[in-house]
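Sharing a structure here in structure tokens format.
Moving on, here comes chain A:
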Amino acid sequence: MEPMGKVLAITPEKCTGCRLCELVCSVFHDGVSNAARSRIKVVKWESEGIYVPMSCQQCQDAPCMIVCPVKAISRDEALNRVMVNHDICIGCRSCVAVCPFGAMGFNVIDRKNFKCDLCDGDPQCVRFCEVKAVDYVDANQVSLAKKKAAAEKITAAQRQAVALASESH
Partner candidate 1 sequence: MGIENEGLSTAESLRKTRTYGQVRCHNPSCMGRLQPERGAKQVKCPVCGCEFRVAWVKEGFPRIRGPVWDVNKRIAEEAFERKMKEEK
Partner candidate 2 sequence: MALDRKIAYIDLSTGKIEIKPIPIDIRRKFLGGRGLDAYLLYNHTEKGIDPLGPKNTIMVSGGLLTATLASATARTHVMAKSPLGGMVGSCNMGGFFAPELAWAGFHHLVIKGKADKPVYLWIHNGKIEIRDAKNLWGKTVTDTQWAIREELGDDDIKSLVIGPAGENLVRFANVMTGIKNSGGRTGMGAVMGSKNLKAIAARGTMDIKIAYPREALEYNKRFIDQITSAKVNQTQGTLGTPFIWGATNSWGGIRCRNFQYNQQLYCDDIEPEAIDEACTETIGPYHMTGCFGCQVHCRAKYKIPTGPYAGVYDEGPEYTSQGAFCGEPDCRSLETLLVGNHLVNQFGMDNLETGSLIAWAMELYELGILTDKETDGLDLRFGNDEALLEMVKRICFRKGWLGDTLAEGGLIASERIGKNSFDYLIQVKGVSNLHSDERATPALALNIATASRGSDHLRSRPAIDLYHLPVEVMRKIYSSPVPYDGPLSSEHTEYIGKPWQVFWHENCYMAVDCLGICKYHTTFLGATLPNFEDWSKVIYLNTGLEFTPREIWDIAERCNMIERLFNLREGLKREDPYRGDLLNHRYFDEPTRRGAPDVVGRVIDREKFRKMVDEFYEYKGLDKEGIPKPETLKRLGLDKEPSHLL
């Protein structure tokens, strides 16, 4: 079987909330600075200092693709992404309504939906995120990295337990 390819991997704890990803996304795609045009958005709980970058998950069984009445949305397996063909799209916004992540935007100026296209394989949000809150990695590495982080916590806890046990003697 073909490897699945790369995906956006978001680690919210690392996000500093600066929103440079939003700025570079809008400049790259639309040639203007306008966070409202960005495909990625940092959702914030400012009073607690929690920031979560949200973007398209490029779902396998993409609800937007399924719901589209004119089949304007399709999967591009080469880049592992879900794409909108604006020549076919009728602008009904069904995809916007159905996306569970709110990742399908609707631009009221151009009256078109818009979503992350992974910048054709060089996502600008990733390129500019120095803290790597947004990363672009092989799909199988996402869970691998998480496994490792969790395992580290377990071993640290184990070591602590051993140390505590030896101290008490």
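Going forward, a residue touches a chain if its C-beta (ideal position, glycine included) is under 8 Å from a C-beta of that chain, and two chains touch if they have at least 3 such contacts; residues count from 1.
The candidate set was assembled so that all candidates are chains of the complex that A comes from, given by their letters.
For clarity, every value in this text was computed on a predicted model and none was experimentally measured.
Undergrad: Just to confirm the interface: in this complex, chain A touches which of 1 or 2?
TA: In this complex, the candidate that touches chain A is number 2.
Undergrad: For a test of understanding, state which residues of chain A touch candidate 2 in their complex under the given definition.
TA: On the chain A side, the touching residues are 13-14, 16-20, 23-24, 27-28, 30-37, 44, 46-49, 51, 108-109, 124, 127-128, 130-131.
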